[in-house]
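Of the protein chains in this complex, all but one are displayed in their positions.
Chain naming follows the written order as A and B, and within any one chain the residues start at number 1.
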Amino acid sequence: MSTTAAPVPGASREQLGRLEEHWGERPSLRAWLTTVDHKKIGRRYLVTAGLFFALAGLSALAMRTQLARPESRLLSPQEYNQLFTMHGTAMIFLFATPMLFGFGNFLVPLLIGARDMAFPKLNALGYWIFLFAGLFMWASLPFGAAPNAGWFAYVPLTGQQHTPGLHMDVYSLGLLFLGIATTAGSINFIVTALKLRAPGMSLNRVPLFVWAIVATAFMVIFALPALNLDNAMLFLDRRFGTHFFDPAAGGNVLLWQHLFWIFGHPDVYIIVMPALGIVSAVLPAFTRRGVVGYVLVVFAIVAISIISFGVWVHHMFATGLPRLSYSFFSAASTIITIPSGIQIFAWLATMLLGRLVVRVPLLFVIGFIVTFVLGGFTGTMFALTAFDQQVTDSYFVVAHFHYVLIGGAVFPILAAIYYWLPKITGRMYHEGLGRWAFWLVFAGMHVTFFPMHLYGLFGMPRRVYTYPSEPGWDGWNLVSTIGSYLLAVGLLLVVVGVVHAIRRGRPAPPDPWGGDTLEWSTDSPPKSYNFPVLPQVHSLHPNWDESSRESMGAGAEADRILADGRTTLLTSELDGRREREVEMPGSSWQPLLLALVMLLFFTAMLFAWYPVAAVAAVAVAGTVATWLWPPRRPDRELGVSA
Amino acid sequence: MSGGVRAATGTAALTTELPVGRSTGWWGMVMFVVTEATLFACLLGSYFYLRFQSGDQWPPPGIAPPTLLKPLVMTAVLLPSSLPVIWAEHGIRKGQRWRLRAGLTATLLLGLTFLALQASEYAEKLHEFTLTTNAYGSLFYVITGFHGLHVLVGLTMIGWLLAASLRGGSFGAHRHDRVRNAAIYWHFVDLVWAAILFTIYLSPRL
Partner (left out) sequence: MEVRIIVPSAPSTLAYYCRIRLYPSYGRNALNSPNKPHALPKWLGSVPVDTRADPTTRSRRLAPVAVLGGVLALAGCSGQAPSALDPAGSGAGRITDLWWVLFWISMAVFVEVMVLLAWALLFRRRRDARVRHGQPLRFVVVAGAGVPLVILVTVYALGLRDLAALGDGPEPGATTIEVTGHQWWWEVRVPGVAGATANELHIPVGEKVRIRLRTADVLHSFWVPQLMPKTDLIAGEVRETWLRAERAGTYRGQCAEYCGTQHAHMSFLVVAEPRRDFDAWLARLGSPAPGPQTDAQRRGQQAFVQGSCAGCHAVRGTGADGHIGPDLSDVGARWSIGAGAVPNDGGHLGGWIANSQTVKPGNRMPPQPVQAAQLPDLIAYLQSLK
């Protein structure tokens, strides 16, 4: 159903050869460990986050199996508590955000017509840290030392006195370690989107997915410090006897909650925002038109990212804060639904005006709308303090956040997997298999989580490793458990579909869907240099407009081919005017090395080998110093006068 | 070589990577500083939160309100230390390497003086209270210590720049991104101190 032909390469064979020489990598172990190619890193993010998803999902299945019957003794409370904590923590920190960062990594340079991210080595570093931090946290589970106090780890339960052992040190150190990667990745996205857009891509021509990623990155920049500080204080309290959270010595336990949710609420939008961006990216191809109200959608994205910093207290509605502050945060939490409403209706309008091409990615988008809207409604209900006080910390909340997380993030991620699979792997997936997967996942999701609304209202609290049978929650729990198996089968089919596509799939043309953005104007999978000719962008839908496409065809200027080095173009922040070309770094051992010494540092801190930690800290500084050490250049080139 | 913009228009200038517009490194550093600033904001916010959630007396009984003399001296050392960096940066933009070297050295010395003063301040305070005395003690040492760590990192950057500039072949009128970026970080470390001075030393007197 390709509506547009593959582009005529505007670069000569000889130029292509030189580009390949500067950017290409021959497969080898060394290349694998040292690469800085954003596409490879993006792919790794996707696979690794997928594995963590499988681990967290299997933990959930274990939990659901335990909860299938009342008074079940399959899991001990200690096991269950570690499993649900790791499930939540991993889903939020090791799956959702990294998965979406993976798509961002793969796609942002392709969507804006660049050859790599702004800081390719930093990008590689981010991946390695993510991998090591994830392993660091999961490794504690087989030893029975995994975090066990819920993903928001309220003090004083998490203090040394009430939770001795390594559990919460793994949590705080693991998240601090991971935070480095998330922050680095966010800065990289912002700078890439600001400076590396193809010439002519002014702000009003930036694809919605890129807007979403950049807004997400800004939220990370402002939200993550609160979590990092919280974890640092927790670690100091536990290890070094400070009293930040100790009411007996002037500390305060609610400080933890404030800081956590100042991060935590924006974090849920950090998760959902790029996913909404995916929806905006997928729809045009399957409705054959651009998303209605581009400016409104951008406005909604920006509004959500700002308002999300003003609602955190809605997670603390039962802690007995002053009623005035509750009224304020309740109002802010209700208002935040408006930009979501704008987006939902913009997508509905897009579908109502376009022509629907119902393929698997669109099915997942539709599943997303149905599910996310329901989850959003329950969110709006919680925004009313009085109602929230009744249902908070019950399964009703569990239902809410799985509706928004699975409906709002997992469904778009699955849509993205099917949509971009041809671009990422160069292979088409099997449509029939995809449809089966969709229906199983969709049905499984609702069978699992819809009943949770009910037994939440019937009084079942969350985070209980078992429950009695008298209150009559058992039947519903059984339904949930059955649903979760259904869901798992559906997800397994997704995996099967991906493997099948890679092994057996038809080779994908450059533009199988007739997509509107730049990634569809280059090969599937793209060459190491992404674009033979960097495009000159003339509209919001460059792959649908003749002049943008022609700019990559025959007769393109050499200064957009840049075959003489490993270079890409810098453009101005607002209107995308060409500024100059920059040299990009090539493969390097430094990212891996730096991540390894950081891992050593955090491991040493965990086991209280402080001298080792000190050595590792010095090694970190040394690695960074050599990383950034300026190359020696002749004075003439530097411009030295004295 | 005055106006950087004029020099940037020629093709020769393009190949030598004269700064046209902001560099990626500049944006990267600004974003990094923004997130660090947020961290300090949260830290100082926690200070005020704990202060206003605890009893009337602050610092808590047993701890005297901080004296001002030494911190003011520290301020007088640290805040002006940004000036030599600015002067050095302007120098290297004109290709004057000696100014870069001299300016960085001056900043390095000022920064080290600051750290020495902070050490002596700690030596005094540790007799009175420690990290583990109570929440006030934790706040005091963690906030000032965290800032001290930042000064240390900033000084490492400055020392690193100085080493690179002494080697030669590193910076010049066309290549001084790293100087610019490290300078941004140093200014930030400086400004944060002002906020800390206000929070820790002045606000208990208000």
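Throughout what follows, contacts are C-beta pairs under 8 Å (C-beta built on N, C-alpha and C of every residue); 3 or more make two chains touch, one makes a residue touch a chain.
All figures in this text were calculated on a predicted structure; none of them were measured in a lab.
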Among the chains present in the display, which ones are touched by the chain that isn't there?
A
Tell me which of A:Glu25, A:Asp393, A:Glu573 or A:Glu637 is the one touching the absent chain.
A:Asp393
Which of these touches the unseen chain: A:Arg18, A:Arg239, A:Arg289 or A:His430?
A:Arg289
Contact residue for the chain not shown (choose from A:Thr385, A:Thr567 or A:Gln590)
A:Thr385
Of the residues A:Leu16, A:Leu51, A:Ile306 or A:Ile335, which one touches the chain left out of the display?
A:Ile335
Just the residue numbers, please: which parts of subunit A touch the chain that's not shown?
69-73, 76-78, 81, 149-150, 154, 156-157, 162-163, 247-248, 252-254, 287-290, 292-293, 296, 318-320, 323, 326-327, 330-331, 334-335, 337-338, 341-346, 348-349, 351-358, 366, 369-370, 373-374, 377-378, 380-381, 383-387, 389-394, 451, 454-455, 457-459, 461-476, 478-479
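The working rule: only the chains that are shown with their structure count from here on.
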Once bound in the complex, which stretches of subunit A touch subunit B?
118-119, 122, 183, 186-188, 190-191, 194-196, 221-222, 224-226, 228-229, 233, 236, 240-244, 246, 249-252, 254-255, 258-259, 262, 570, 572-573, 579-583, 621, 625, 628-630, 632-635, 637-642
Name, in rising order, each residue of subunit B that touches subunit A in their complex.
1, 8, 14, 16-18, 20-24, 27-28, 31-32, 34-36, 38-39, 41-43, 46, 49-50, 53-54, 60, 94-98, 131-139, 142, 156, 160, 164, 167-175, 178
